[in-house]
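Down below is the structure, laid out as structure tokens.
Only a portion of the chains appears, each positioned as in the full assembly.
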Amino acid sequence: MNEETLRALLERVATGQEEIDQAMAALRTLPFEDIGFARLDHHRTLRWGFPEVVFCPGKTADQVAVIVQRLAQRSPRVLGTRASPEQFAAAQALTPDLQYHASARALWLEREPERPLKPGVLIAAAGTSDLPVAEEAALTLRLMGHAPHLVVDVGVAGLHRLLPHLPALQAAHVVIAVAGMEGALASVVGGLVACPVIALPTSVGYGASFGGLAALLAMLNSCASGIAVVNIDNGFGAGYMAATINELAYRGA
Amino acid sequence: MNEETLRALLERVATGQEEIDQAMAALRTLPFEDIGFARLDHHRTLRWGFPEVVFCPGKTADQVAVIVQRLAQRSPRVLGTRASPEQFAAAQALTPDLQYHASARALWLEREPERPLKPGVLIAAAGTSDLPVAEEAALTLRLMGHAPHLVVDVGVAGLHRLLPHLPALQAAHVVIAVAGMEGALASVVGGLVACPVIALPTSVGYGASFGGLAALLAMLNSCASGIAVVNIDNGFGAGYMAATINELAYRGA
């Protein structure tokens, strides 16, 4: 029941065309989407300019292709995470200007490449091996209208590589700290900046990293304040969270 | 070495009172706090009005008392987390206007109770049992200059309790979702708002909650976007993170 239907119902009540009891029954069963939640969704799209994201694993190539096609009809931007080359190929057949970021395993569409992006997000990746995850975060941010600053190979075992970036770190609105192994970068960065830090653990590591669990636990237990954590290898999640935070600086209170 | 000392050193060099070699030795060994990091700390204190926080477990009551006393000499606000009544008693003996929040197990000092607090943070706690953790977050926020809005008993098993708060949720700059058991509140809230959500798992639950692990994992795996997670029962961490985010809305880009 959209605005129009609701208005029509009330008009029928107002003009006596509809009994009050009937109207009450209709109102009790109306889908919530139509009076409240759809408005919310619309609100979100207007404000962030970003539609739903497609989580590709477990979907057939055809399913991905159709979902992407429909999203591309309603939005100038689309993002599909963890997409296989086969899923991309099927999707590109229906949406020819779709693009693929191989190392981030993301399919994406940007039909307004000239629109200005908002600076304020710094992505610090501990090592080159963490780059694919960092790139997923960066791509997410760009599609959401932000201009991330990416610095790589600044692991804590060589503080001299991180510290030259101190001015940039301190100027950021929000920092994403990407690290596998022991994930200590989040704590060190957290101690150097006053802005919010999003810790992004990766599955990079030797045996007892247990697929990123070591970095995840370390980041959750950081002795530095102002840190929150997203899932292992979830570059999209970190990028999205950073975008919502950076957006606040531009919207104001 | 603070600004004054550094300036004095350079002036001594400039006036020939100090040899260059001696100055170089002094500069090489000067504590970084005094040229760079102290500035940062000072910067942080000036901006956030908040000194270091005391993590009380494992410290003797005397150690806590002395640390709190020294912090209270330099700052109008002090926060000690996970403080036992014994630690509070010892600290209050040295700092008589210190206060204690029994359910949040926090000792705190606020010598400027009239200063204005910034609204924008909403704390949603799933159940009454999650209240102590939510209160730790709220206390942290208030000491950092923010005015949290706390709503309790809005667990997902009764959506009708959560949904009346939808306008407040959608108006917030940042939401803290506090929940134990299965931690689903974070996902539901994340789907309802466009602002950043900080998920705060608690150790409330039956057997296989494993001390909050179930809620922690659920929140890390949320299907909603724009969520990041802090440690189990870490109300302080969630409050601090929320404060740094809400601050951005007031500072602007």
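Per-chain residue numbering starts at 1, and chain names A and B are given in the order in which the chains are listed.
Criterion: contacts are C-beta pairs under 8 Å (C-beta built on N, C-alpha and C of every residue); 3 or more make two chains touch, one makes a residue touch a chain.
On a predicted model such as this, the values are computed, not experimentally measured, just so you know.
Enquirer: How many copies of the chain make up the whole complex, given that 2 are shown?
Expert: The complex in this structure file totals 8 copies.
Operating definition for what follows: only the chains that are shown with their structure count from here on.
Enquirer: Inside the complex, what are the residues of subunit B that reach subunit A?
Expert: The contact residues of subunit B facing subunit A are 36-37, 40, 43-44, 47-48, 53, 55, 118, 120, 166, 170, 173-174, 192, 194-196, 198-199, 216, 220-221, 223, 225-231, 236-238, 240-241, 244-246, 248-253.
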